[in-house]
Structures are given as structure tokens and as C-alpha cells.
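Note that one protein chain of the assembly has been removed; the remaining protein chains are unaltered in position.
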Amino acid sequence: MRSDASWPLKIAATCGLLFLHIPLALIMLYAFTTEEKSFQFPPPGLTLHWFSAAWFDRPDIWPPLFLSLKVAAIATGLALVFGTLGAAALARATFYGKDQLSLLFILPIALPGIITGIALRSAFDIMHLPFSTWTIILGHATFCIVVVYNNALARFRRLQGNMVEASMDLGANSFQTFRFIILPQIASALLAGGMLAFALSFDEVIVTTFTAGQQETLPIWMLGELIRPRQRPVTNVVAIIVMAVTFVPVLCAYYFTREGESRKT
Amino acid sequence: MKSNKTIALLSIAGFLASSATGVVRAADMEGQLNIVAWAGYVERGDSDKAYDWVTGFEKETGCKVNVKTAATSDEMVTLMNQGGFDLVTASGDASLRLIAGKKVQPIDVTKIANWANVDKRLQDAPWNTVDGKHYGTPYQWGPNVLAYNTNVFKTAPTSWSVVFEEQNLPDGKSNKGRVQAYYGAIYIADAAVYLMTKKPELGIKNPYELNKDQYAAALDVVTKQRALVGRYWGDANVQVDDFKNEGVVASSSWPFQVNLLEADKAVMAKTPIASTIPAEGATGWADTTMLHAEAAHPNCAYAWLNHSLDAKVQGDVAAWFGSVPAVPAACKGNALLTDAGCDTNGMSNFDKIWFWRTPTGKCEAEGTCVPYSQWAKDYLAVQGK
Partner (left out) sequence: MFNTLSDLFFRRPKALTALLLAPPLAWIVIVYIGSLLALLLQSFYHLDDFSGVILHEFTLSTYAELFDQSNVQIILRTITMAALVTLASSVVAFPVAYYAARFARGKWKALFYIAVMMPLWSSYLVKIYAWKLILAKEGIVSWVATSLHISWLLDALLSVPVIGGSSLSFSYIGTFLVFLYIWLPYMILPIQAALERVPHDYVEAAADLGATQAQIFRGILLPLALPGVIAGSIFTFSLTLGDYIVPQIVGNSRAMIGQAVYTLQGTAGDIPLAAAFTVVPMIIMGVYLTIAKRMGAFDAL
């Protein structure tokens, strides 16, 4: 029944993907360049030196990396709880003002990050709240909640209401119903939402510059390195390693969410 | 007289005891110190192990040093207004604003043993001394040089006109799109320095004190310059890239960029860069380490002020940043700076330089001048044209 894609479509799709990946290839290439401070094309020579330099000579990479992991993990955790609650509440309920509320819930990603950043900054100033890991998390969790909310909402809408009713009819309480009926059905959506939230938090720089004070997350460390490079290829090495480390979980999440989808249909 | 003697005695005592602790006892140290600084001004060996003047200080005083780097003078003022910092390495265009805003306090130079070593020309400079009170200790200074590509200019350009006026450069091609200008509004003063020679009839006595007509003439110069400039440079390392990859052949610059480019053999083979101070003279910066009015760690701060004037520290900073030390003794015998370093970085140009200062409404030269806020707004509009 399904005919093959036409040639123009194949070409357009391929060009789109190439456009997405040529810069990535470049990032990889320049992790091996022999230039230290600024790049030119083509690179004058290739070396493996920067990988060992990143590992052995640059202790300044680790604290920002751990801070970013910590922030992303906590922000994602908070987002999973709050985002799921919001989605559960708004998926089926009908009440006056629901539309406005659902609009409110996506505002933090619909408005530019710089607004979130500067707004939080003014609030911290007014409340005399000193910068800490928690001020960063506060900012990140706000947009992470929305990401999880969006993913969960779509799934909640397609949740089979009759199963919930059956479960309740058979004597299960709300909590049992949640644990054994709802959670398995929404798990894959939460995983996808959580991964996306983690990714966004881990790479966030626009909000963070306003909420970090003097702390350095990995992207802020990178910004400093890129602006005043000493060993510029090291930033590329770090970027590649982050990509490589995330490749497997992204792939796993894909297959996991696929199963969730196909079971339903 | 007496105080001079005290200073001398103290400085000897300071040297003998330890250059870092000065006269404050280690027991009084607060354990922490927060500094706002230019990138590269306070290094702890993270980027290059040889350049570290923080670790030793921390060990000696027990004051853990936290650095917040700022990219512009305006950002430094903002950070100091927000508070939470003890010290700031303010340039002359920020220092007077900080004093006017009462964000910094006068310092007691008798508590700083190394004060006597400071270049006399910097001790009482108008950008750090108001009503005879010293607001901080001089740190480093340098000129805003004209960097140029020696393939295009076989001999050094003698006038800033190569960046201000549309013209054909010695290689026969127009300078359009091949020159850069600094993106901070203080750059209007560079145009004023240029006009002092180009149009003496304007009667500009000081590029930071411009009356309406003089200011309009300077603004006109930078407005016309917009057509020549592809992009304004705000970040030193980005400018290094621009010289290397974007075909920029002439621009106002710092010795920092020129040193970086000259050290890069690949660049020198393809786009060799040198620098000069044209006949009109140049603007420059002289930075002062200033103490916040509500500094939470004053003893650590005083210890740092003294440490920052140590000859070794001064020489190391100058080598790293491409600046000239505020302590002349630093020019000799520093392995990183080398004995030629101070001259390379512009030591002999002191008298040719108009040091950055905040333009204010009231001024000596003209009575009423155009204030900095106007400069900032107009220059932003110029860049948007």
C-alpha cells in the first residue's frame, strides 16, 4: 500500500539532515586540530593531544561538569513530579478557566529564556536571595516542568479511561490505580519528557547566566573558554564526549518510547 | 614626612615578613575574598600553570579568592552596584562612576607596604584620587594601539585616519569592511583624539571633556566610520579571530591581542600583525584595584591590595595580559615578562596616552560637557545604522 518516497522528498530530507550534521562533523574535526587558540580552515595538522590534555591537565573541567549534572538531575526530578501532576490535572478535567491555565503552563518555554532569566534575577534581588545551586535549579526546573508537562499531557489524553474505571470498580484505590494502571501507561512519555528536560537543563546558558552568580555550570565554563581560549580544542573534546555519552541513553529512550506507542495501537 | 617614613619602614617590614600579609595579622583574615576583574587579571594557573598569583596568596593568608570576570567597564559598575564583592579592577571610565555612586571607599595607603613601589605618575592620578583621597591601588595600564597587517602596510600607518576615513590602503584596495572599531562608547574619545590634530579649530583640550560642537564632530567621525566597519569588536579573543579569519587589516586594539597574534606562527606567515601608536596619540586604560564601600572581607582585601603590588605579581600579570605594570621594579628580572616586556607593552608611551575617564556633565576644560550616558546612547544608535 505504501509507495516509496519521491526523489525530491528524499533529496530535501537528506539535505536537511546534512545541514544539521556538517557543523557537528566540524566540531569533531577541530577536537584534533593542532591549533591552540583560534581555528582556521583547513586545520594545519591533527593530533590526539587534546583528549589527554582534557583528561589530565584540566582539573577545571570537572567541577562545572558535576554542577551541571547535579542541577540537571534535580531540575528534572522536580519537573517529573510537578509536570506530571499538572498534566494529570489538566488532561481530563473540565472547569472554567482551564484554557487560560493550560496557556499559563506553557508560558515559561513560550517566552524567551532571557525573560525568565532576567525576571528571576530581579526577584532574587528583591528578596535578597543570594545566588546558589538552588537559584540555578529554580530557573531550570521552571522550564523543565513545562517540557515534562507537555509530554505527559499528550499521553494522559490518550490514556484509556475505561481501565481506570475498571480498576476502581474492582476495588483498587486511587493510589493503587495510579501505581498499577496509570504509571505503566505514562512511563515512556515521562522518560522522553525527562530526557528532553535533562538535555535542555544540561546545555542551558541563557537563563543560567542570570541565575548562577559566580558559579560555573558546564555551558558557562565553555563560554569562558570560547571567549578567551587557551586550549580551545578542549571545548570541542568536552562537547564530543557529552555527545558520545548521551548517544546510548537517547537511543534507548527511543526504543522504549516506541514500545509504549506500539502497545497501544 | 612622618607618614612617608612610616610607609618606608612598613614596606621594609612587609618585604621582610612576607609580601602578601602586609601589616594585618593572619588571625584577622576573614577567609574569603571576592574580586571583580578583567579576564586574565587574576589567574590561578588554571589555564597555564606558570601564571598563578592566587594560590600562593591563598596559602599565605587563608583568604580563598573568588573571581568574577567582567567584559566591560559598564559591567563592572553594575556588579559593584549589586554588591557582594570586595574588590574591583576598575578602569578610569568606571572608577569615577564608582566613587560618585559611593560604591567604593578611600583606602589607607599606610596599611599597604608595597604602596611606595607604585609608579609616582599613577599614585595621584585623577581617575583614582579625589580630594586627595586614594580610592584604590593602581594595578596595570596600557595603550589602545593601532594594530595593522604588515602585508598591507609596509610601513606603520602614522594616522588613525586609516580606520576613520574611507580611503584606499597601500595595497590599492579600499579599507571598507576591512577595519574594526571598539564597541564601547568610550571609543568616541578615540575619534576626539584624532580630531585634536585633524581639526585643531575645534579646540578640543581633552577627549573626555567635549562641549556640544566638539562632541557632534566626534560623533560624526564615528558615524561615518560605521560604513567601514563590518563588526565592532568587544572581546579581545574574538578580535584575534577576526584578524586571523575575517580579513581585518587595521583596528584599534590592545597589546594583548597583538601579542597573541605575534606569538602564533601560522598567523604571522599568512596575516602578519604589528602595532603602532599614530602621531595623534592614543587613548589607553589605567586600572585601579578599588575597595567596595561595604566590603565584607576588608582585611583579606587589604592583603590582596598589597599582594597585587608585589613586583613579581605585577610582572606576571603584565606578561599574561600584555599590559604595563604599575610597579616599575616589575620590569626587570621577571622570567615571564622578560626585560624587554615593558617596552613591548608600551611603557615608553605614557605621555602620548589619554587615559580612559568617565565623561561627565561638569568639566574643567569646557564648563559644560556631554555626559557619558549621552555617549552610550548615541554610540549604540551609531552601531545600529
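Note that the chains take the letters A and B in the order they are written out, and that residue 1 is the start of every chain.
Quick note on the criterion: a contact is a pair of C-beta atoms (placed from the backbone, for glycine too) under 8 Å apart; a residue touches a chain by one contact, two chains touch by 3 or more.
Since the structure is predicted, the reported quantities are computational estimates derived from the model, not experimental observations.
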* Contact with the hidden chain (one of A:A73, A:I118, A:M163 or A:A187) -> A:I118
* Asked: If the hidden chain were put back, which of A:T76, A:T142 or A:Q231 would touch it?
  -> A:T142
* Structure fact -> In the full complex, chain B touches the hidden chain through residues 71-72, 74-75, 77-78, 81, 97, 100-101, 176-178, 183, 229-232, 234, 238, 241, 244-247, 358, 360-361, 371-373, 376-377, 380-381, 383-384
* If the missing chain were put back, which residues of chain A would it touch? -> 1-6, 9-10, 12-13, 16-17, 19-24, 26-27, 30, 39-42, 81-83, 85-86, 88-90, 93, 95, 99, 101-116, 118-123, 126, 138, 141-142, 145, 149-150, 154, 157, 168, 173-175, 199, 203, 205-206, 209-210, 219, 222-223, 226, 235-236, 238-239, 242-243, 246-247, 250-251, 254-255
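Assume only the chains that are shown with their structure count from here on.
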* In whole angstrom, how far does the Cα centroid of chain A sit from the Cα centroid of chain B? -> 40
* Asked: Tell me, which parts of chain B touch chain A in their complex?
  -> 34, 39-40, 46-48, 66-69, 71, 82, 84, 235-238, 240-241, 244-245, 260, 264, 266
* Structure fact -> Given the complex, residues on chain A that touch chain B span 35, 37-40, 44, 58-60, 125, 130, 213-214, 224, 227-231
